[in-house]
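Working notes, beginning with the structure itself.
With one protein chain removed, the remaining protein chains of the complex are shown where they sit.
Let's turn to chain A:
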Amino acid sequence: MIRALHRWPGLLALALITVLSLSGAALSVFPAAERLAAPRAEAGQTVAALATRIKAAYPGLEQIRRAPSGRITAYWFDQGAPGAAVIDPATGRGVASADPNPAERWLTNLHRSLFLGDGGRIAMAAGAAAMLVLALSGAALVARRAGGWRHWFARLRGPLSGRLHVEIARIAVIGLALSSATALWMTASTFDLLPDAGATPAFPADVSGETGVALNDLATLAVTPVAELRALSFPYPGDATDVFKLKTDRGTGYLDQGTGALLSWAAPTGWARVSETIYMLHTGQGAATLGLVLGLMALGVPLMGATGVLIWLAGRRARPRIRANQPAGRADTILLVGSEGGSTWGFAATLHAALTQAGQSVHAAPMSAFAPDRYARAERIIVLAATYGDGDAPASAKGFLDRLAARDRAPGAALAVLGFGDRSFPAFCGFAKAVAAAAEAKGWRALLPLDTVDRQSPQDFARWGRALGNALGIDLNLDHQPVPPATETLTLVSRRDYGAAMQAPTAILRFALPRARPWQRLTGVGFARFNAGDLIGILPEGSAVPRLYSLASARRDGFVEIVVKKQPGGLCSGQLTALERGDTVTAFLRRNPGFRPDRGRAPLILIGAGTGIGPLAGFVRGNARRRPIHLFFGMRHHDSDFLYGEEMPAWQDDGQLARLVTAASRGARRHYVQDALRTEASEVARLIRDGARVMVCGGREMAAGVSDAMAEILAPAGLTPAGLKAEGRYVEDVY
């Protein structure tokens, strides 16, 4: 609902909002420029003194105005010819033209009415309303995505366009909401929809009839500082019934031109004051710095528009059409999809096609359309559920849990739940787990236990597919490639072998950097920009399903390096560990911004085992700033498995690696990396209390063991791994 409220005003009003924001940003410069250029009045100068000075210079003086910027303008007649100038209050003489700036006038008319009069004003007000809806709905979306308002500035993950969109939005949204809300108020004021007219007292009927009071004898002018002046109008020469009209921050009044007496006065109403404040907030006139800030924020709008359209297009592309979808009442398999960005629909389409090919009759629908009463012939219900933010339901699964809870018993068809998520988030597959838990509580018969797919891993999905096929007694081969990636050919330049003695051959493979085409360099796609910790997808010969490996090098290292252990019967690892110099592989890059050292100076605690050392070694190699890094490395045997053992001493001597602690699981005594952590417990706890960041890379069991050890180590300090994860200070890359 909120997403729709964000998407449609955004797409429909994009052009209008872009014109509004660009012209608004350009206009924001003028009040600041005017403020800098306007000659200052000396402190404490009174209106009487200023008026006397100007009157001496221009005897035909008719009116003095002071803009909120402090700029003073005088209007006079000299022998029938009208004159006007910006006045230097120190001399009372004109120093610059009072004519409106044509560029500012042009921009103003574009900004408020597209040069189309009242119709244009209404169109621009509609644009401002769309902007306000976008700002509010966008703020709600950011909060939901981050897992709550408290996490407003939480670290972002995901594709660049999405991150850029939110990065800009969470800074600019306050300014955009302010600018659009004040714009709507000003439009209402312009169209007389608000009772905010300035209070002008009735023109005085009784005047002294005399003329010629000296300006210094006008008591009101003598006590009004120039800083409060807005306008002072002089009586017509020769008209004894006319009066001085004074307008200040405090109100409007008339002064007798014979006696100097204050004849009447009216203070502005509350409405008028609110409107004045809103005018100031919107235009920056009288608040030039705020105006510049708002203008800068407005510049984010075209960027957010462009990235927003990209997000929308990507979402559309990622949601494939489901072919030959069966009606709910006739299907034996119901496929319910809970997807936020649309990628889970891609997996659903693959599953739908595979099941259909295996002779099943399949109905796919969003989880939010859950209606078991309609599933007359269903034998099984398969739920594919992503998670949004901190374990919330994704967009297409809203209301599912409520509907399930409202039923008095579970549907008869057996249930399988597959969760999609990112293991580096604390609430990994949180929503899928909630669905599985709710189903179990209802006594819903399970077809398969809950399973998960980490970061759209095709392997995870294929593995689950085989389990599903076993349960159904069919041969189910799920080959899903989310977005066909642009691959490159990498050539092996060197390899170092380990682990032969342990019957676990492991190799550090180094490939030459593929040549980046100019457009790749420009946009930073593919191997034109990568860091240690990013992922490389290798397409083994004879399979369309890529295998992901963590990169142990960054682009600036000048090579692509990975650490691969030969898995028994593993297709890809077998091919990789058999590579000779000059052999090639087909690969693509997938960014992994969640697993990267932050830019801070606080110590880093890197924990890895086996091939998990790869990205950690890459971080150490790239540690040019000599940030204190404490590396805990678990291996089987020091003699055969010490990956990067040759480089470690040099890194320590250089200060790139502050401390190295190793643990060997085979040898004199079994010692795992979590044991090494426990041995160093007090030091680890001290580092984390002082702000250290923890990065863990390796197998799932190792990561669980490390997490348990850390929980013990941190408990005395009142900290938990989960709490650190929520702060982004404990990240994992596990496989």
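Heads up, the rule we're going with is that a residue touches a chain if its C-beta (ideal position, glycine included) is under 8 Å from a C-beta of that chain, and two chains touch if they have at least 3 such contacts; residues count from 1.
In this text, contacts and distances are computed from a predicted model.
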From "Methane monooxygenase/ammonia monooxygenase subunit C", "ABC transporter permease", "sulfate adenylyltransferase" or "Tat pathway signal protein", the hidden chain's UniProt protein name: "Tat pathway signal protein"
Residue touching the undisplayed chain, where the options are A:A202, A:A324 or A:A624: A:A202
Residue among A:S21, A:S233 or A:N623 that touches the chain left out of view: A:S233
Option touching the unshown chain, where A:T18, A:Q45, A:Q63 or A:T679 are the choices: A:Q63
Residue in contact with the excluded chain [from A:E42, A:D99, A:E210 or A:D479]: A:D99
Interface residues of chain A (partner: the chain not displayed): 62-63, 75, 77, 80, 82, 84, 98-100, 102, 105, 109, 117-118, 189-192, 197-198, 200, 202-203, 233, 236
